[in-house]
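Note that this complex is displayed minus one protein chain, with the remaining chains in position.
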């Protein structure tokens, strides 16, 4: 059994890592830290663990060596602690944004401050298995990816990898639920204000843009026009992406490209039906699952292609993807612990 | 034009008073106080007033005399300020709980502290017009009623007044939306936690119980078994009440009793249909309206009568009811400013 | 008092027309038709009219002459009936799609069938007052506009009219609530399936595209890339639009352009705040109102401009806009009957 610790386990990402890892057949969760809840049962914060786990939160100061450490801290913390934490575990999976970007200059540009441990940036592997499976399987340091970035990148990668886009210009409108904003109450997340809202919280300047550019720079970097909207949902992301394909690219070519990339992927499904009410990716049925569902539709009136990608921001967009990467890095079956198929109806 | 001021206008009740009074044909809103927002336009907090009003919040310290003052302060504040505020206006409508109970001993019993201005309790009129129209029309000091209490009292009053209950025992399960908890963010109202919840926030001991007992003590006081549940909604109350009627009371008697009390009431509607999907009171279609919709169903298997009463907690359960009372007290048409019929669908 | 009739009053658009017109100070609603509900009170279908109106539905065969007829029929019906109905009223406001497009060839192209009364197309005025106020004020035949089209057109018109776009290419991702799909139950609108969904119901080929192209063809026609997504809401539209502005266009120029077009408009508000939680247009606070709120944000990393436009699909996106047009055409105050400011919180 792999011994695993979770640093920052009282937040939503940490709680989700805990949910998956507590039932993972190859893993024993040996510690889960939370400064403000140290000494309390994990179910006092995450009520789904009641009668399921006797684990208690501990302080980060009590961390003991283990085989894998998941870091689920607020952005900016992991880069300060990495030097210290690195010695405690054979492998580290960081789910914050602190090590996602390869170029140190991107941090001041997108996050507004210089990176505090830039020497680590080239050592971390960007942990989306569908893109970097081999590197992840050999990695000691793995970074998760942004939830909106993951959907966008997985949705568009095949087009760029197979070089069938006519312009290196991407338009993304990403919709996301309230859990992506974390577990700290604000007026903006106060139920009477947030309920039913359709809030353009980041029409421009969203930080995940940098990840999309980085990962889709196959050949040259694309221009990414990214807008993000918070909608009524707790979990869930739908990225609606628009690109233009080269002349002569037909629907069957698109199927071929997507199938060649994702036909064997356990967690990517191509969703494009002629009938029924779930014809395209729908995030709600992905709640709790590690799937990224991807669909596309060619505009009959031109070269436009609309690509839709859906996922659960806390699973494939965070903790689940991290576990998938851990499985790869530790030689476990890639899908271990991630078998939940999702609910219908929901 | 009646000059009106609103003290505590940045909260949800104060905002709703503002919405109604700003369009009230017989009223001019001359001041709206908020300590933390003084100097800012009211639309910075209540975005529905954008381009609708140039009013700015002022401090309570700048209050000037006017004809009617609405007090929309947190519970406990009005009893401390009433001595001071009384001199500023001819009439005061207090929407907090501070003057709802006639018996000073009820405050320590239900609110956990002695009343700080008990001498005012007998001077305030309990402001539900359907019960105390005459007293309100002559009142200088009017108190609003609790939202859950208003629904329960209006739903049950005809049965007690006409003395057709077999037992003086009432079972109430009241469901309510998130706006009733006010505008201060907590973890309990954080959207990912509050969304979709069915939370038994007060299975026993709810303070509105005292108002129900007080107002239904027609003859002897009833025993009121009251439970309150927060459900997924921003606005809205549905009180599901169970009582037992005397032998021989038939459906036509119930219609007679309800019609005699509410047939001429502008804001109470008896909702009891054999067909359609809105056969009983439904709070969602009351959003923004001053209606209390009341329905009932006789259990074919005994003497049980289920009474359902729905309203918008911020309107008939707070500000709208207060304006209705003000209209009465000031000789204005009772329905002035309260004509909004509600939306369908919603 | 203007005598008004509503044809097709049991649907959501017809119900909303009824709601507005029943309280319109210059109007008397003399008839409201519904074939399947003829003889029943309007409140049997629209429960918000209970105790508010004694009007009953009648059959279209019983229609009598009146001054204004609102047609709220399913798409395809008005073009078949217009010859007959024209003689019954001095003015007709059609809220279906049947007369929105000026070019008869657009009907087979976008609606899949030839127009059955093409001779009427040039006689109808496209009824968005902010674009065609003068023509509307002289019109006998007025057509409403599509809800997603109205938001998109109002959001983008100032940029095209003032010729500050760098490319004639528009990217629109429009989000919409369930009421836009009408009142007929399907599996796709069955609550367990529709609740919480983020459904790409029309990633390409949405019919409102044709209206956007038509109305923004100031100079040359733009290319409009339009995708539509159904989200969790009953009412509400948010169109997130991306365009590119000419070099040198600064934020102050954008303010100038928008203010010059909309500064005096009663129902368009520019929403762009540095603080608060309603910094951009938010459809939820527009429920029941005739506002179209418009905001914009310039991307600091290029020429991209994101324009956001929100409205209530049943009001400014349908019945409210139609009443505004009727007011203009009949010499009534433009805002009559449309004063509801919306609710907060909601």
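Every chain is named by a letter (A, B and C) in the order it is written, and numbering of its residues begins at 1.
Criterion: contacts are C-beta pairs under 8 Å (C-beta built on N, C-alpha and C of every residue); 3 or more make two chains touch, one makes a residue touch a chain.
Not measured: the values here are computed from a predicted model.
Considering the whole complex, the residue from C:33, C:52 or C:179 that touches the absent chain is C:179.
The residue touching the chain not shown here, chosen from B:84, B:184 or B:223, is B:223. Across B:19, B:91, B:175 or B:269, the residue that sits in touch with the chain not pictured is B:175. Not every partner is drawn; the one left out touches chain C at residues 12, 177-179, 183-187, 189-192, 194-196, 234. Seen across the whole complex, the unshown chain contacts chain A at 12, 15, 19, 22-23, 44-52, 179, 183, 234-235, 269, 271, 273, 275-276, 278, 282, 285, 287-289, 293, 339-346. Where chain B meets the omitted chain, the residues involved are 171, 173, 175, 187-188, 192-193, 196-200, 203-205, 223, 225, 227, 229, 231-233, 236, 238, 240, 242, 277, 280-284, 295, 297-302, 304, 306, 308, 310, 345-346.
In this text, only the chains that are shown with their structure count from here on.
When every chain is reduced to the mean of its C-alpha atoms, the one closest to the centre of the whole protein set is C.
Relative to chain B, the chain whose mean Cα position lies farthest away is A. Separating the centre of chain A from that of chain B, both taken as means of CA atoms, is a distance of 46 Å. Taken residue by residue, chain B touches two or more other chains at 12, 179, 183, 234, whereas all remaining positions touch fewer.
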